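What follows is one structure encoded as structure tokens, with my remarks underneath.
Note that one protein chain is taken out, while the other chains of the complex remain in position.
We just call them A, B and C in the order they show up, numbering each chain from 1.
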Amino acid sequence: MPTTIPEEEFTYPGSTGCPGCGANLVMRYMLKALGERTIVSIPACCWAVMPGYWPSNCLKVPLLYTAFEATGAAISGLRAALDLKGIQDVTVVGFAGDGGTVDIGLQALSGAAERRTNAIYVMYDNEAYMNTGIQRSGSTPWGAWTTTTPVGTTHGFKHEIKKDIMAIMQAHRIPYSATVSVAHPEDFVKKIAKAKEIEGFRFVHALSPCPPGWRMNPMHSIEVARLAVDTHVFPLYEIMDGRVKITKKGRGLPVSEYLKFQGRFSHLTGDEVEAIQKGVDAQWQTLMAKEESGT
Amino acid sequence: MVVASEVLANAAFRMGFEVSAFPFFGVERRGAPVTAYTRIDSRPIRTKSSIYWPDYVVVLDSSLLKGIDVLEGLKQGGSVLINYPEGKKLENVSPRFHHFVLDATAVASAHGIGSQTAPIVNTAIMGGFAKMCDVVTLDSVLESIRELAPAKEEENVAAAKEAYERTVEVRP
Amino acid sequence: MTKSYEEIPLTPISDSPSTITITGLWRVMRPVVDPKKCKKCTVCWKFCPDAAIKLVDGVPLIDLQYCKGCGICSFECPAKCIVMVKEGEK
Partner (left out) sequence: MRSVMTGNYASAYGVKLSRAEVIAAYPITPQTSIVEKLAEFVASGELNAKYIPVESEHSAMAACIAAETAGARTYTATSSQGLTLMHEVLIWASGARLPIVMTNVARAMAPPWSVWVDHMDSIAQRDTGWMEFFCQDNQEVLDTTIIAYKVCESAGVMLPAMIIEDAFILSHTSEPVDVPDQQLVDSFLPAYSPELKIEPGKAMGFGSLVKPDQYMEFRYKAMLGMREAHDRYLRVEQQFKSIFGREHGGLLDRYRCADAEVVLVCAGSVASTAREVVDAIRAKGSKVGLARIKAFRPFPQEEFKELASRVEGMAVLDRSYTFGAAGAMFSEVKAAAYSSHRRPVMKNYIAGLGGRDITPKILERIFADMMVVSKRGAEDEVEWVDVAGLPRRWR
């Protein structure tokens, strides 16, 4: 069956993302849904490099580069200026990585959400500081290897759980937030298109597989993203005015199916995988309960 | 609430003087003592430094007399106006200065300015100041109050007038 | 070639398409399509991170100037009609 996502491309080829880069797809699908009347603000991250050296630009929409922690503030500034100039029919987007969102950019993000800035903030989550060479971030999952959580001889890895940015954003009572996956472009585009029509601050959490960072073969990028949904490691859902709605139940496969493709988890023992499984199951139950109770 | 030093500065300015009014700010907390300074001159005031030897001192709360040497630096022959309870005798009145007293608290509460427990004496005390100080007239103070008082304009003006009448010099 | 300070804008403002960067040079493996097996499902087009696949009557035509050889199209193709071939081999 032919695809149901828009055909028009808003990215030029020649961007310098690694082969199999999930973040390229996150941008590609997002712009397909939002269209030409979009302005994107990008802080320091992989995507600040991808458009290429000046004067190269791989986006067919205007792009504002900002300082690392400033995305939340930049989209507020952009929207204020556009509103002041009476330019209405344009979507302002903050597009940042996980470190730039949950760590250094969290303060500005929270400010923008609290101010109900009329913008969409999309976090492409490759679960570590990838542009600087795979250092752990607050969004790196429990159990993962990174260059700053080395396994080495002491069987080390990241022992803190991944920051739940969706819960943090929900605490800001924003009108719409959603998780999206590059393995489900139709669901991805549908949610972005829905977000586009909503007034106020909207947040989208996109899982963005990273072959070098996750220590995996680039060809598995989509498969891994798909398994993240099927094993409930990365559930697909949206929250509209506080109500949770799961949009993809997934096949409910064991977590090991997801982990096995990724070298960053290859050191984990059976018990450790079991610990991840328990955590994922608990999280999934909570989510289902929330959907049930409509809160 | 209108600031006393602003009423004074504005009054003098309306009379054609050059003025400079500034508070000594520390950590502002409700009830904590603050000091405000005002310079009045016939030519532009270029000195931007604190006032150490004032010609006039105004004490808006007599409880300050206990803790603070309010007369510190007051020039020989200078004048001090103290918001002091009516009928209570002012102690250690020094012959070196002119002492004026006014129960601004009573006047303010009589005109319903501020709350009953914490009347605001700012405008009343300025009425008293016009009596003490020969530079600034009562009319200019009243006009300044009308201009600056955000609310209860007439009550503030009436309080200042009455305060002017009830301000008396106390001889040692 | 370095541009003179008189030719450049006040601050770097990029307005020329990134197509000047030939990322096709990065490839180690190259996707080869067997049009006969293709079921025109467009999955390859959909999942290509670099939008380097054009559909001609529904059949993928890979833009080898930009394809980085990640192999996603080959892995995801339901009909298995895209095979990854080492660069330089036929």
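What we mean here is this: a residue touches a chain if its C-beta (ideal position, glycine included) is under 8 Å from a C-beta of that chain, and two chains touch if they have at least 3 such contacts.
For clarity, every value in this text was computed on a predicted model and none was experimentally measured.
Listed by label, the shown chains that the missing chain touches in the whole complex are A, B, C.
Among A:Val61, A:Ala144, A:Val244 or A:Ile276, only A:Val61 touches the chain left out of the display.
Even with one chain removed from view, subunit A keeps its contact list with that chain: residues 36-39, 41, 48-49, 51-57, 59-67, 69-70, 72-78, 80-85, 87, 89-90, 107-108, 110-111, 114-115. On the side of subunit C, the interface with the absent chain consists of residues 2-5, 8-15, using the contact rule stated above. What subunit B contributes to its contact with the hidden chain is residues 5-6, 9-10, 13, 18-23, 25, 45-50, 52.
Here is the rule we go by: only the chains that are shown with their structure count from here on.
With centres defined as mean CA coordinates, subunit C is found 23 Å away from subunit A. Spacing of subunit A relative to subunit B, judged by their CA centroids, is 63 angstrom. For the pair subunit B and subunit C, the distance between C-alpha centroids works out to 81 Å. Across the interface of their complex, subunit A is touched by residues 12-23, 26, 40-43, 45-47, 49-52, 58, 63, 65-66, 68-72, 74-76, 84 of subunit C. In the complex of the two chains, the subunit A residues touching subunit C come out as 1-3, 5, 9, 11-22, 24-25, 28, 51-52, 54-58, 63, 182, 185, 211, 217-223.
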